[in-house]
Structures are given as C-alpha cells and as structure tokens.
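One structure is given below, encoded as structure tokens.
In this view, the complex is presented without one of its protein chains, the others remaining in place.
What follows is chain A.
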C-alpha cells in the first residue's frame, strides 16, 4: 500500500502544481494586458490629478512642486462655489425635464405592439449615434438671432427674441443630447412591469394618479434612478454645450476646468476642480448604490 501511495501522491502533487501554474498563467495572459493598460492609463492619471491639486501654480504658469493647500482652498472661493452650484442647478433641471418627458415616452413605447416597439426604440437611439457637436450646431441654426424659430415667429408678427446664450438654451441642449439615455433604462424597467398590476389597482377602485404613485412608480424606480444618473453625470461635467449654446462664459464647472488647462494654465487649480467634479459624482453613485440595496 505504501509503495503505491507514494507515486500516487507525487503525481497528485504534480498535477495540483501544474493546475496552479495553469491558473496563474491564465490570469497573467487574460487579465495581465488589460489591467496593466488600465493601471497605467487610468489609475496613474487619476492619482496624478489628485496629487497636482496639492501643488500650486507658479508665477509664470508652471507648477510649483511643493505641498500646498492653496488650490483646494480656492474651491471654497464664492466665485467658484457659485459655478459649482449653478452647474448642479442646470444639470438637475435638465435631468428633471428629461425624466418628465422621458417617462411617458418610455411608458408608451413599452405598451406598443411588438413591431412598433423596435421602430420606436431605434428612433430614440438614432439621434444619439450622430455626432454630438452637430446636434448642438443644429440648435444654433434653429435658435440664433436670424434663426429659423425667429423667422417663423416673425411671420406671425412676433419677436425677434434672443433665444441663444442663456441658461434655458443650455438646459435645452443638455436635455436634447441625453434624453435617449433617460428613455432606455426607463423603458427597460417599465417593460418588465406586469400591466395586470395596474389593472388590478384600477379594479380595486384606485384612480389612475393613485395607481401611478403607489404601483407603477415604485416598481420602476430602479429605471428612474439609472436614467437620472445617465443624464446627470454627462450634464454636470459638460463644457461643450455651455460654451456653444451658453455664450462662452464660464457658467459650468466643465468650462472652468477647460480654462484652467488651456488658457489660464493653472493646472493645480484645474486638477482641484476636476477632483471636486469627481467627488460630487462619487457621492451620487454611492447614493444610487445605497438606494438600490434598500429597494
């Protein structure tokens, strides 16, 4: 027995070792390249942004590499705090409008016959696949001083109005750009909802509004939260829409960040602003995860 057990044990040990080597090799081959890439070109850059925000700007635009809280404390300057608050406001308004328009649209699509459902969904996504800048440009053509909306109104004897370059146009641009991202998760949530639940609620005497608030909305809340995140995140950090439709003033954090890197050449402060932007979004993501766990 002992004579046969020993070679068996070594064979087992060898096969265990070869399996271990195989597993390590698998990890190295499959995970190695991608993770290395992400560490070098994603994590290290983020850490660099973090560390730059602890330096300060040199007199001629360079970076002074000594620890300083100057850049981070400048975030609390009312001028910059205002910009952060106004970005929060614009992104929130855009998100709410997208939700108010997107929810009924998603609801209608979910209740369409199968054939039309696909058509309606593709039609929602199509504009999203066209160049983002061109979609913004289209609004300039529509809304500018001699633009099409004004010439149409002019024929009615109204205007001309100055539609462009205010907060309203920025919100319009944000809603226009990200509405598809609101409709899709809402649709996914509403589609899963059993229509019989709403019918049951109606049969039990609930009015449509009541059914919506106590049955439909709670059951589709995950879609609402996801859709809101999808619209809020790109809106909050946007700099193209406020620049092209808002008249180029630094009204949103994105513009401010862009200016620090490309015109003011204050990289430490730009990094501090980028961190602030990231911090707001991380707080929101944590809130979302927390609400998902509760639901």
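Everything that follows uses one rule, which is that a residue touches a chain if its C-beta (ideal position, glycine included) is under 8 Å from a C-beta of that chain, and two chains touch if they have at least 3 such contacts; residues count from 1.
By definition in this document, contacts and distances are computed from a predicted model.
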{"item": "Candidate names \"Putrescine/spermidine ABC transporter permease\", \"histidine kinase\", \"Sulfurtransferase\" or \"Aspartyl/glutamyl-tRNA(Asn/Gln) amidotransferase subunit C\"; UniProt protein name, chain not shown", "value": "\"Putrescine/spermidine ABC transporter permease\""}
{"item": "Contact partner of the left-out chain, one of A:9, A:67, A:81 or A:133", "value": "A:133"}
{"item": "Which of A:9, A:108, A:197 or A:217 contacts the chain that the document leaves out", "value": "A:108"}
{"item": "Of A:171, A:224 or A:257, the one touching the omitted chain in the full complex", "value": "A:257"}
{"item": "Chain not shown, touching residues in chain A", "value": "22-23, 25-27, 29-35, 37-38, 41-46, 48-49, 52, 100-105, 107-109, 111, 118, 122-127, 129-142, 144, 146-148, 151, 176, 179-180, 183, 198, 202, 208, 211-212, 233-234, 236-240, 243-244, 254, 257-258, 261, 267, 270-271, 274, 277-278, 281, 285"}
